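A single protein chain has been omitted from the complex, and every remaining protein chain is retained in its original position.
Let's look at subunit A:
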């Protein structure tokens, strides 16, 4: 038996020791299968398996350790938050200055060619900004922030905090059992609140399409909070395997797979993340790397788009499956960037890039899997509807 395509194989081959999160011992005690991911030793799945963990997030609540992600504080040297916000806007095409206190939004760092350097979350914390960036882009992003923002901000990467995500229809009941005030939070609200007596920074957000919370906890108290959540009804520990199938069903991008320096925000369907005020004609139009191309594509449309694909058969189309517009076309029109079996969907699903003319839902394309051209229909994203608490 030979494996070709292991999702948990993204470890670094540098020989450096893998970083452990404040919850690694807990994962091991729960029988997790651990694997390298972006330099960290992370749980891929627990003994119940990925399908059950996935179902927990859709029907109960799934608890993920996402402490590998990098938490960053940007503190304005002037003491005025707006200065930090406007500094961040120089490298990200989003409205940071328009972000209300205790609110969070999705953002992108862009490159001069219009490509995407990383995606992140940013929260307005009153006297500072709080960012969460991808683990695999940690060093890049910190260097990027220091190169462009040091004159205006103190930049601090937090190394003494865990980050967990509690996702699913029972997340509110489970979290509010530990700290009642979280129940009144809405999607993308951020609040400092105690859970099980531990001061936490909580946001109502996630990466599964479900309602839920992302919770930043002092490292030395994280295990207690995680254990208290796991004691609540319907909460199951869940690993990176389920996290990937959940985010793909939700049509959410994974940096390095679906978006990178070769994809632009418009191509990736992320135009919604660029507020009107930063677009052509807006009060703070442009002024970020790649603005000329990015704004032109938002106005006129890009030449290719990220699409959803539903293979007609049962075979998953995994990256980098080549996509063709007919059974006998000589040249591919695009390729799959993420693909897997969707447990809630009950069948295979993929995301791919395809020419705009072939991107309309219902268009029949073909993916070449093991030498065979298999039909797949372009589908609306997300594959499974979002259920955020707005």
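Methods note: contacts are C-beta pairs under 8 Å (C-beta built on N, C-alpha and C of every residue); 3 or more make two chains touch, one makes a residue touch a chain; residues count from 1.
The rule we apply is simple: contacts and distances are computed from a predicted model.
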Original post:
Which of "Sn-glycerol-3-phosphate ABC transporter ATP-binding protein UgpC", "Na+/H+ antiporter subunit G", "Molybdopterin synthase sulfur carrier subunit" or "Glycine cleavage system H protein" is the UniProt protein name of the chain not shown?
Top reply: "Glycine cleavage system H protein"
**OP:** Among A:36, A:49, A:98 or A:234, single out the residue that touches the unshown chain.
**Re:** A:49
Original post:
Which one, A:167, A:216, A:232 or A:245, makes contact with the chain that was left out?
Top reply: A:245
Original post:
Out of A:315, A:350 or A:376, which touches the unshown chain?
Top reply: A:315
Subject >> Listed residues A:111, A:253 or A:340, member touching the removed chain >> reply: A:340
Subject >> Absent-chain interface as seen on subunit A, which is shown >> reply: 1-8, 44-45, 49-51, 241, 245, 314-316, 318, 340-341, 343, 348, 370
